[in-house]
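With one protein chain removed, the remaining protein chains of the complex are shown where they sit.
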Amino acid sequence: MTTEQKNDRGKLVVNDSECKGCGLCVEACPVKCIGISDQLNHFGYKTAQYEGARCTGCGICFMVCPEPGALTVWRLVTHHEVVVA
Amino acid sequence: MSSVSFPEYEVAFGRPDSYYEKYERKNELSHATHYCPGCGHGTAHKMLAEAIDGLAIKDRTVLISPVGCSVFAYYYFDVGNVQAAHGRAPAVATAMKRSHPGSIVISYQGDGDLAAIGMAEIIHAANRGESITVIFINNGIYSMTGGQVAPTTLIGMKSMTTPHGRSVENEGYPLHICELLATLEAPVYIERVGLGDNKQIAQATKAVRKAIDNQVKGLGFSIVEILSPCPTIWKMNAVDSQHWVRDVMEKTFPLGVFCDKTKEAQPHAPHPAAPALTELPKILGIEDEPELEHATKPRKIDIDLHVRVAGFGGQGVLLLGEILAQAGLDAGLHVSWLPSYGPEMRSGTSNCHVRVSSESIDSPLVTLPDVLVAMNEPSLRKFDDSVRPGGWVLYNGDEFPADCYRPDVKVLALPFTKVAHEIGDARAANMVMLGALLEIAEDLPQDAIDQALRQLVKTPKWVELDTRALLRGRELFREKCAVEV
Partner (left out) sequence: MTKRLMKGNEAVVRAAIMAGCRGFYGYPITPASEITESAAELMPAAGGVFLQAESEVAAINMLYGASSAGIRCMTSSSGPGISLMQEGISYMAGAELPCVIADITRGGPGLGNLGSEQSDYHQVVKGGGNGSYKTIVLAPHSAQEMADLTALAFELADKYRNPVFLLADGFIGQMMEPVEFPQIAVAPKVPDWAVAGTKESRGNLITSLHMDINELEQHLIKLQAKYAQAEREDVMSESYFADDAEIVLVGYGIMGRILKAVTVEAREMGLPVGLLRPITLFPFPKLEIARLTKKAKAFIVVEMSNGQMVEDVRLAVNGARPVEFVNRMGGNVPTHEQVMEVVNRLARELNVTRIQTTEEARLAHV
């Protein structure tokens, strides 16, 4: 780690209206960067919330999540990226 | 797709393309699925969607939705969709796949659907090696109907219909579908996976993809059983129910590959091309033939013959009748032939009704025969009374039973079987009797009889023997009955 601000390898975007707040992604996240919101969404769920840092873009939360589009995982485009098949 | 964007990032995981953007078939809350929070179906659906995307088969895919919580799978998947009756998805999938072998047919079923009501359909589809993919969701309970016992419910587990827990005495043991199907020879790939933790989910994702890829390669029947959480009916939160799959359910339903012939399986041979439409009449044996010479305007025949033929099975009762009817048809007449049928064909008596008429035939039932051909005594006794006054009885026996005598009916009683034996084979007795009958139905032309014989009797040896038998029957009739006629 350097003190210089670096981009995280990944970013997580939660779609508030789709997420039902089951918490499976919170449990699944290897780096524990997901939490549950204190607020209820429009449909009465306390949805998942990206804590804003440390996402590695591994995608495990996405595969665990039962809703098709509740989570979107972004990954930093780098020239050193190793693609794991 | 989310409307946000990050300049240096790209989407690595997002809504798969094979889901609809919006669930328009869903009447309300069409922004999200109908599944409860933490439901295993949602996770399994995502594996399916990822596999369809990954294999680029969206256009070819047909998803068969079952009855159960996943009855609405067609709300979500942007593929061809068919919703099936409870348990019948493998039968529906079978015909869908056979109708369009290039399609990718996925039967998605729960444990009530597949392991209870649809047990016959899944076993037979697997046993036939149908080239389909089955995704089997096992959550050990009937969820949609509110939590009744399933064939896969764990021993001791409470449900609405096992309020004190599933007991071996009353409900038997949890059913192991993978182990059961693995006893069959045809399936190519059988694996049980779970949704119990990250590791299990990663394996399940691979298994689902493989089961579909097998179909893309045309290899045969593949099934993946997915142990799946049902937080609502299990009355647990999503995370606890996920762990319950891993910590409890897996003990009854061990994960693993039960059959994998993916490497040695050969792709199914492509179907032979269908014949041209113009070839069909010939293939079906119904093509128009040029009019035969003898059939061109035969002399006007005035006939209305009602015949009943009866005897033991194996005496050629039905064939006698059929030759008579065929000859009538060849002579340009109206005909009908109605057999007795069923087990009586195989065990004893046999009889048929034959009508040959110059007018169109109303009833094909011969209740008042002009001629009764009785090939044995029981048949004589059964039908003797029905013969029309003035009609004939041809009886196969040395002596006509005295108590069957009717003053208003003419009789020719001869040991036809013995006669047939003398000319070459006792089995030709039916043809000797037909010969005698033809002397009564004297208007039927001999060439039509000959033609019928050639059509219906397959070997030249028998055609020759039957021809002699017919002739002998005619001679005998003339010898014995010349006066009466």
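We call the chains A and B, going by the order they appear; numbering starts again at 1 in every chain.
To be clear about the criterion, a contact is a pair of C-beta atoms (placed from the backbone, for glycine too) under 8 Å apart; a residue touches a chain by one contact, two chains touch by 3 or more.
Note that this is a predicted model, so its numbers are computed, not measured.
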Shown chains touched by the chain that is not drawn here: B
Touch with the omitted chain, as defined above, among B:V79, B:M157, B:L320 or B:V432: B:V79
Listed residues B:A32, B:M47, B:C69 or B:I104, member touching the removed chain: B:I104
Residue, one of B:V307, B:A325 or B:V411, that touches the chain absent here: B:A325
Touching residue (missing chain; options B:L338, B:C404 or B:C481): B:L338
Absent chain, residues of chain B that touch it: 25, 27, 58-62, 64-65, 71, 74, 78-85, 88, 91-96, 98-100, 102-105, 120-121, 123-124, 271-275, 277-278, 280-281, 283-289, 322, 325-326, 329, 334-339, 341-343, 361-365, 367
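Note that in this section only the chains that are shown with their structure count from here on.
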Chain B residues within the chain A interface of the complex: 1-2, 4, 6, 8-16, 19, 29, 31-33, 35-43, 45-47, 49-50, 76, 198, 201-202, 205, 231, 237-239, 242
Touching residues (chain side chain A, partner chain B) in the complex: 7, 10-11, 13, 15, 17-18, 20-24, 26-28, 30, 43, 45, 57, 59-60, 62-77
